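Missing here is one protein chain; the remaining ones are kept as they sit in the complex.
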Amino acid sequence: MRTLLVWVAGCWTLAGLSPLALANGWNMPVGVTDLSREIYSLHMTIFWICVAIGVVVFGVMFYSLFRFRRSRGAKADNFHENTTVEVLWTAIPLLILVGMAVPATATLVKMYDASDAELDVMITGQQWRWRYEYLGEDVAFTSNMSTPRAQIRGEEARGEHYLLEVDEPLVLPTNRKVRFLMTADDVIHSWWVPDLAVKQDTIPGFINENWVNIDEPGIYRGQCAELCGMDHGFMPIVVHAMEGEEFDEWLAERKEAAAEEALGVDRDWELDELMERGEAVYGSICASCHQAEGQGAPPAFPSLAGNERLIEDVEWHVQTIVNGVSGTAMPAFRSTLNPVEIAAVATFTRNAWGNDTGDAVQPSEIAEQLAQ
Amino acid sequence: MWSVIKSVLAAFFGVQKERQRRADFETGRPVVFIAVGVVMTLVLIGLVALVATLAAR
Amino acid sequence: MAPKLPPQPPLEHSSAATAGGAAAHHAPPRGMLRWLLTTNHKEIGSLYLIFSLIMFFIGGIFALVVRAELFQPGLQLVNPEFFNQMTTMHGLIMVFAAVMPAFTGLANWMIPLQIGAPDMALPRLNNFSFWLLPVAFLLLLSTLLMPGGGPNFGWTFYAPLSTTFAPPSTTFFILSLHIAGISSILGAINIVATILNMRAPGMRMMDMPLFVWTWLITAFLLIAVMPVLAGVITMMLMDINFGTSFFNAAGGGDPVLFQHLFWFFGHPEVYIMILPAFGIVSAIIPTFARKPLFGYASMVYATASIALLSFLVWAHHMFVVGLPLVAELFFMYTTMLIAVPTGVKVFNWITTLFRGSITFEPPMLFALAFVVLFTIGGFSGLMLAIAPADFQYHDTYFVVAHFHYVLVPGAVFAIMAGVYYWLPKWTGHYPNVRLSQWHFWLSVIGVNLTFFPMHFSGLAGMPRRIPDYALQFADFNLVSSLGAFMFGASQLVFVAVVILCVRGGEKAPAKAWEGAEDLEWSVPSPAPLHTFETPPTFSPHVH
């Protein structure tokens, strides 16, 4: 008898928990796009249908368990078939689901219509960072997680947006339809921002399409949602949505900065200038594999500190950075880093951690090799 | 043949009378039921694909 | 889960009795050799169940390493590379080494007894398909010690992470899955041959208990689906070692093709893991409600149609991979169409309870927990079927909560219910009721503490398979980890119950449970090594 009461109490608290699901942080975000609101309402509709069916089903079950206990002298009946009841309890859920299929289809059709967008952004998933390119604006940058590794190891206090902060967020205009072209360089990743209700796998060698039309400015955070290897949990996505005019200003600024960076290629750079710039590039991109002190994690990721071949053969060193190594996790940075960054990180890795070869790789050499 | 189709449809729907079950097992041969089942599955695929293409338009 | 058949008492007694009349009957080999060479379905059944329990604990330890790391934000215990190996191995061991062998063990034990057959159709093949398993999974576990580590690409081993970017041990992973696949295939052939050809005279196909019916359908699914898995991993092997590019875009291949092939195997596989559970629960609930199963015919027909319909729904695992709109709609509709006839079978069990005369022995407790918690898993399954909503659920902890609810309180509780239900028949003793209840309540609370918060962390935006998470998911993961350790510990109570039950405990008569009707209860408890030498006369009673 006692077991039954505890049992019933246990299950009813479970059912009771469901209203809690409405509280913020417990449930799916409503989001800031029409689609995300539609998906949220689909989610809550099917949720409440399930709760309703659950209450009825478990109600009948617990009533029978309680009422027809043998210890209460219940005599067993012998009926074991009533197809009309069975037809009913199959037809009703089927009708409910067919009813759900209609709005779901409408939402899905809308989700697949990425036509006449005002802005095209190419999103490329790489092993363990995202690369954004504004098509036609030749503004492109890589977005790396900016949570310091010390916070992950627990040596420092964790910031508010722990693991969900990047050095270069994807900046998008509000109230404009933005079309995403998504692909990957190595393995399958998945670009997901819950507030925008956009989740799309990025598949190497293939292009996927999606779109968003953000209503409110703000910062929306997401993560990679497809297992992609060691740092799958450490390649966040931050979208910074701003008003249309503000976005145009930002874009113009970035174009200018990119042009200026291109100009900077021809002049000769000082060694320490390159070292400082190289250290920043190394920290955000290369450290995740070759580690902060360049010791790497052999055999998967070779060590750079005291690497004879690197020290002796600058040609091979630059080649590896520019063209990567096929079949390994070392990507080609030819199209992701500009000549200044490649020269800077090459110089840094040739002079840091005791490698001090003393030579500075000039951006002009890299640019000339790339433009060859 | 029609009764076999009816039985397979009942199976898809998931509800069947005991009497019908007894009749099915006594008279029908299993391979007939399997064949009709496969054919009905193909018909179901066609139907659902049709609905999907119409809905996608 | 793992009745260690005591080597001595029941065997001597039975073989002596039955050997009386037969010609010079050579004594069975002694000790270890006996278990290695046994062709008896009862011994092989016990071997399967013991193996499955050991693997259940190994898989459980991998899960506890995962949960220990996720206890708090930050990386405290393992590096991400090893964390991925733990999640992958947890998935592989639990699916292929714990749940499937456990059901095969119950099938080996009970199918011959329930259809009145002396043994399985192909006893030597039966022995061979068991002893393939330790080989396969020792090989799989040994990959953890190989340079580059064990498989770290998830139990779904999507290409190209599992082909071009995989550790060198992947070839061993493929070999071990091949061996495990062959073992399941041979087991399935054995079961189909036994059920179709060796029923007691008078027992027609329609008089078979539901556990035998569901296992027949499962065996057909295994025969249809395991070769597709073998095909996929062979293609993977050729991609990795022989320079083909089935799944490599560079050579004209397509990683999405891998997902189609894998899930074409994958979804019938999850039905393979739940149909026997339906069979077990459909045997237990009528027994303890002392009332025939409601809608036996519907149950049989629905299970039969699942064998075909389960092949139409595979791409609901791939809603966000970039399927065209028509395909997305097709699979949403088929998933809805199949979810209903399968889900409503739960109502049959509940109506069996209605106006019954119910008692709550351990098997019944687990069966009832199965009905309640499996239904919760079924509801989250219905939510996942809505394709637009799946864009937010896919690859988050909401999906993890869904499939754990249908697998842990689903398949695993049904296996435990089966073990509690048939232990008296296997060992001749009732399991200790007090300890069983402790095991039940600790498991139920542990399961809910572990997996219910995952619904919320998933909805709030926590992706799957990540070793560390943002601060807003901290509380959910804390509760989940506590629950996981509680659930893990409570399985030790289960081992105690089983060992005590094998050793001693309250004597059980042949018909151990008052409401039991199937053929296995006509055999003495503990079941002698050789039963139904002369086929029993079977009189069909109404279902």
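Chains: A, B and C, in written order; residue numbering restarts at 1 for each.
FYI, a residue touches a chain if its C-beta (ideal position, glycine included) is under 8 Å from a C-beta of that chain, and two chains touch if they have at least 3 such contacts.
Everything below uses one rule, namely that contacts and distances are computed from a predicted model.
Per UniProt, the protein behind the absent chain is "Cytochrome c oxidase assembly protein CtaG"; the candidates were "Cytochrome c oxidase assembly protein CtaG", "Multisubunit sodium/proton antiporter, MrpF subunit", "NADH-quinone oxidoreductase subunit N" or "Rhamnose transport system substrate-binding protein". Interchain touches from the omitted chain, evaluated on the whole complex, reach A, C. When the missing chain is restored to the complex, the residue among C:Met205, C:Ala327, C:Val433 or C:Ala510 that touches it is C:Ala327. Among C:Ala159, C:Ile174, C:Ile217 or C:Met235, the one in contact with the hidden chain is C:Met235.
Considering the full assembly, C:Arg124 is the residue among C:Arg124, C:Arg204 or C:Lys507 that touches the omitted chain. Where chain C meets the omitted chain, the residues involved are 18, 22-23, 25, 39-40, 118-119, 121-124, 185, 188-189, 192-193, 196-198, 223-228, 230-232, 235, 243, 246, 249-252, 254, 256-257, 260-261, 264, 322-327, 530, 533.
Not every partner is drawn; the one left out touches chain A at residues 113-117, 120, 122, 124, 135-136, 179, 181, 183, 185-186, 204-209, 319, 322-328, 330-332, 334-335, 369-370, 372.
The definition used in the following text is that only the chains that are shown with their structure count from here on.
One inter-chain figure worth recording: chain A and chain B are separated by 44 Å, centre to centre, where each centre is the mean of the chain's CA atoms.
Chain B and chain C have CA centres that are 28 Å apart. Measuring from the averaged C-alpha position of chain A to that of chain C gives a distance of 33 Å.
In chain B, the residues that touch at least two other chains are 13-18, 55-56.
Residues of chain C in contact with two or more other chains: 295-298, 325, 329, 333, 337, 340-341, 344, 542-543. Residues of chain A touching chain C in their complex: 3-4, 6-7, 10-11, 14, 17, 21, 25-29, 35, 38-39, 42-43, 46-47, 49-50, 53-54, 57-58, 60-61, 64-65, 68-71, 74-83, 85-86, 89-90, 93-94, 97-98, 100-101, 104-105, 107-109, 111-112, 127, 151-154, 158, 160-164, 186-188, 190, 192, 194, 197-201, 203-206, 208-209, 221-234, 299-300, 327, 329.
The touching residues of chain C, when paired with chain B in their complex, are 204-206, 295-298, 300-302, 304-305, 308-309, 311-312, 325-327, 329-330, 333-334, 337, 340-342, 344-345, 542-543. If you check the complex, the residues on chain A that touch chain B are 81, 83, 86-87, 90, 105, 109.
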